[in-house]
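Just one protein chain is left out here, and the rest sit where they should.
Per-chain numbering from 1; labels A and B assigned in written order.
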Amino acid sequence: MTEKPVALLLAGGKSTRFWPLSEKNTYTYLGKNLVERHIETLKRLGFRDLIVVSSDKVFDWLVSNSERFSDFNINYVKQKEGINGMAGAVLSAVENYRTHFNGRSLYILNCNDIYDDVVHENMMEKFENRADVDVFVAGYEIKKYLPLGYFIFESGKIVGIKEKPGEDKMPSNLANLVAHLFRNPEKFLLKIEKIAKDKSNKDDIYEVALDLLFKEQGAEVVAYNGRWEILKYPWHVLSVMDYFLSEIRNTLIDPSAEVSDKAIISDKVIIAEGVKIMEGAKIVGPCYIGKNTVIGNNTMVRDSMVGENCVIGFGSEVTRSYLGDEIWLHTNYIGDSILEENISLGSGAVTGNLRLDEQSIFVTVKEEKINSNRNKLGMIVGTDVRFGVNSAIMPGVKIGSGSFVGPGVILAKDLPENKICLVKQEHLIKDNKNKIIKRKH
Amino acid sequence: MTEKPVALLLAGGKSTRFWPLSEKNTYTYLGKNLVERHIETLKRLGFRDLIVVSSDKVFDWLVSNSERFSDFNINYVKQKEGINGMAGAVLSAVENYRTHFNGRSLYILNCNDIYDDVVHENMMEKFENRADVDVFVAGYEIKKYLPLGYFIFESGKIVGIKEKPGEDKMPSNLANLVAHLFRNPEKFLLKIEKIAKDKSNKDDIYEVALDLLFKEQGAEVVAYNGRWEILKYPWHVLSVMDYFLSEIRNTLIDPSAEVSDKAIISDKVIIAEGVKIMEGAKIVGPCYIGKNTVIGNNTMVRDSMVGENCVIGFGSEVTRSYLGDEIWLHTNYIGDSILEENISLGSGAVTGNLRLDEQSIFVTVKEEKINSNRNKLGMIVGTDVRFGVNSAIMPGVKIGSGSFVGPGVILAKDLPENKICLVKQEHLIKDNKNKIIKRKH
Partner (left out) sequence: MTEKPVALLLAGGKSTRFWPLSEKNTYTYLGKNLVERHIETLKRLGFRDLIVVSSDKVFDWLVSNSERFSDFNINYVKQKEGINGMAGAVLSAVENYRTHFNGRSLYILNCNDIYDDVVHENMMEKFENRADVDVFVAGYEIKKYLPLGYFIFESGKIVGIKEKPGEDKMPSNLANLVAHLFRNPEKFLLKIEKIAKDKSNKDDIYEVALDLLFKEQGAEVVAYNGRWEILKYPWHVLSVMDYFLSEIRNTLIDPSAEVSDKAIISDKVIIAEGVKIMEGAKIVGPCYIGKNTVIGNNTMVRDSMVGENCVIGFGSEVTRSYLGDEIWLHTNYIGDSILEENISLGSGAVTGNLRLDEQSIFVTVKEEKINSNRNKLGMIVGTDVRFGVNSAIMPGVKIGSGSFVGPGVILAKDLPENKICLVKQEHLIKDNKNKIIKRKH
């Protein structure tokens, strides 16, 4: 058997388009974040050496969880400043690669791509059986045009890559999914280094280098037509959540959880340790309920993930939403929303998750209106946020960490971090000349 | 046995005071509209010939349902323009009558009057037994004065009619209920034709003709003291609904309906085919739940009719309300309200159905404030309306078809058709200097 390549996991991005959510690679699904998931997959597939290019948050997480991967050779590298995009990430790792693994093959992966393990399996199979081929790349079979890079083929071999060709000009229906395997990576790394020297501020250095490599020596495609989710905008958390929810096969209730016999657990639900589920609660799977969370009386949770130490208080409903840890609800409706951590809502605060005209919801990202391509989308909230009673948040509105939304506020615009938004309500106070009416049964 | 009269059903009115609700005669109760109900009653009582003076909507309904009445001789006539009131309706039918049924007796009925079958039965009995009498009219025993026409009696015989005499000047306690039977109708029809020629724009031609006829030849009264509902203003739908709800004798659940054993069906409830009733729902009869409607978790429906394809979503309450087809609720309170068709409400939208001073609720009808004589009355809504989250609609407010009520709007005035009403909420946004508090269990 051929020696397994060194894996290079790119998890160093800045997540600026992900605001108000923090670092996208440490977001947990079913209790595990994406870094952890990738590492576990690679271990299971027999990889033994890994370099992780890390953002600060990923780095800290790896350091504090290092003992969990002690039988696996992981090198953590912080992503350097100065070179944008994937090229910057790869170059941050090059020093490490050359020191420890020089001469070994290299498998480059993006941490915030989510797809099935079959991609790796097929990639490894071809790698073993096709010793004649130097470069293997995963190609995603596109059903509906998306603005990605598309492979150009000649005689079944990739000979180039075309970025965002437009719907009518796709050179093939196979798009570039970053699972790139180089039997002899040095040639590719040198290309990146060279281009980066000339024009370090470009975003597409990696792709240009890849295109050049393809032109010079071609590459073999490993086609894939399963599910592929990319975490780019914050609402993508919902699609990634769905991806993992759909992997739940059976209901699994930790023995330490207390589930009232007057509660209803319907379909596939994972209930972690210490969870309490009160009378009249209904959980419609697929759902994940994190450690020590309380699902209160007369509540409904559907197609959602709820983190640890949350309280889904009396009469609340959570539908198709991602709730991180320490979320406190109280007679609220949370639909198609993402709440990061340490957030509480006063009674009667609700999310609007559907426009009155039921059209696609646009979200402001870095001052640009982006079509989310969702007609159901609620709010997206950072950490440490409070909502007053009877407040209402409009579809697609984002709220920065450390901000308070006052009682009765109807919030139709994003609220930056560390702000208080209060409604200025004018009152008319006059004498009450009505006689008192005594209520009767 | 005497030959049954030709029945003449007046269903051609314009329903302008019925706004924002559409045509009142095609409103369904327990799944049947008023036209259908009248036709079925007449068939059951042995009538075989019927002329229906129809509005456009009634006409269309009759045409598309004609095969259902194939064993019954129905002539549809659209009401002509030009002559107001009941006289206009009768004259629209006269041509038809003279062509097909000349010489036969004639029984004139108003489609939007709702009363017990005993009226017809008693009328027919007298008609058979009192061959000496030419004209029979139903007289409603008034307990509390209402502005109707009252019969004037001499020696037990009607000799005139007095319109709206005032509470102190009622000539008798018997009011004119339009169930008018003419053994030889030609004389009456000629009177109407003559008066209409002289003053076609009057509203009371029919009544004047009747009064003249009474003066000339007298009439026999058929007294009635049961329930009588008149559909004139839109809130009358609620009284008519109560009339039909009170006729439900037993709970009746279609075998195709799915009723959770954790739901409660209390008292007399009709549940149509394909209905789903979820856990924690409670339906307190009398109620009617139309085809394929979903009554969601932890909901309450009382003393109401709910149409087809509705979703009474999580945590909603519907009390003493008429909901047409395709109504979508979501954590709402709907009390004493009428919602016509294709309406959805965002979470937390509610109806106010009681004034703070608990007095009678006035409703604006054609720019006039009309006392509804109800102290509980919610909203009245046309078709194709959307309500934003946490909106609140004040008692007696009407909303035109095709309009949107924005989130957080407190609507205290009628909203015309095809409008969007948004609240202009001013916000004060300042820096949040509070330190972050971590919530703990």
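Side notes on the structure shown:
The rule is simple: a contact is a pair of C-beta atoms (placed from the backbone, for glycine too) under 8 Å apart; a residue touches a chain by one contact, two chains touch by 3 or more.
Every value quoted in this text rests on a predicted model; they were computed, and no experiment measured them.
Check A:Asn129, A:Asn184 or A:Gln425 against the missing chain and you find that the one touching it is A:Gln425. From the options B:Gly88, B:Gly139 or B:Gly280, the residue with contact to the unseen chain in the full assembly is B:Gly280.
Among the residues B:Ser239, B:Asn309 or B:Ser360, only B:Asn309 touches the chain that is left out of the figure.
Note that of A:Pro5, A:Pro234, A:Gly290 or A:Gly388, the residue touching the chain absent from this view is A:Gly388. One chain of the complex is left out; on chain A, the residues touching it are 262, 279-280, 297-298, 314-315, 330-331, 346-348, 356-358, 386, 388-390, 404, 406-408, 420, 423, 425-432, 434, 436-441. Think of the hidden chain as still there; on chain B it touches residues 264, 280, 282, 292, 294, 298, 300, 309, 311, 315, 317, 326, 328, 333, 335, 342, 344, 348, 350-352, 354, 356-357, 384, 390, 392, 394, 402-404, 408-410, 415, 418-424, 434, 437.
Definition applied: only the chains that are shown with their structure count from here on.
A separation of 54 Å divides the Cα centre of chain A from that of chain B.
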